[in-house]
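Every protein chain except one is present and positioned as in the full complex.
Here is subunit A:
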């Protein structure tokens, strides 16, 4: 879901660079309290893993593909603040080294995928882990549902930006409908990948899953010290 140059007007793109920088600055401040010797290397791995999986476009309809955005995966494994920074790192590397996602659109892309998508995923993960069983299966279901919602909400970020600075006069309703429709399908794909990944980590090293350490309910307070 990388926006290319010229789709959103210059002034709106510039405004979103400011928004993205402000959002990332908040994430850096908050991430500092989360990051310790255990989380830092894990966060580097999550960023590298998201980069790799973003290369794997899967077919969702004839002539349409999609790839994981990574917000949900990152929230569950390293938390919302560090997670947003992981996705942003990937987007910046892709833009600067691989010419993927326009340079002037970098603020739009960071806002949609690193900030909006990750925030939506975080709210869903935090809510779902209160109701679903706190085991490998519950974590997988959480990842699956939060991925679908996170991807669709991120795609609505684009629709909002297009309503503010779209360079061609088009029906917003039709754009929103197409975007939501294909991104539900992409979200299902992302959900399967994210669920498989977090379930694997939860089986091998449950102590490295941020969501199991920090998103705790009263009844599970005693699980980890």
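Some points to look at:
Just so it is clear, a contact is a pair of C-beta atoms (placed from the backbone, for glycine too) under 8 Å apart; a residue touches a chain by one contact, two chains touch by 3 or more; residues count from 1.
Assume contacts and distances are computed from a predicted model.
Here one chain is missing from view; checked against "Cobalt/nickel transport protein", "Methionine biosynthesis protein MetW", "histidine kinase" or "Ubiquinol-cytochrome c reductase iron-sulfur subunit", UniProt names that protein "Cobalt/nickel transport protein". Among A:7, A:141, A:164 or A:192, the one in contact with the hidden chain is A:7. Looking at A:115, A:148 or A:179, the residue that reaches the missing chain in the full complex is A:179.
The chain not displayed touches subunit A at residues 1-7, 28, 31-33, 35-53, 55-60, 63-67, 82, 85-86, 89-90, 93-100, 102-104, 155, 158, 162, 166-168, 170, 175, 178-179, 182-183, 185-186, 204-205, 208.
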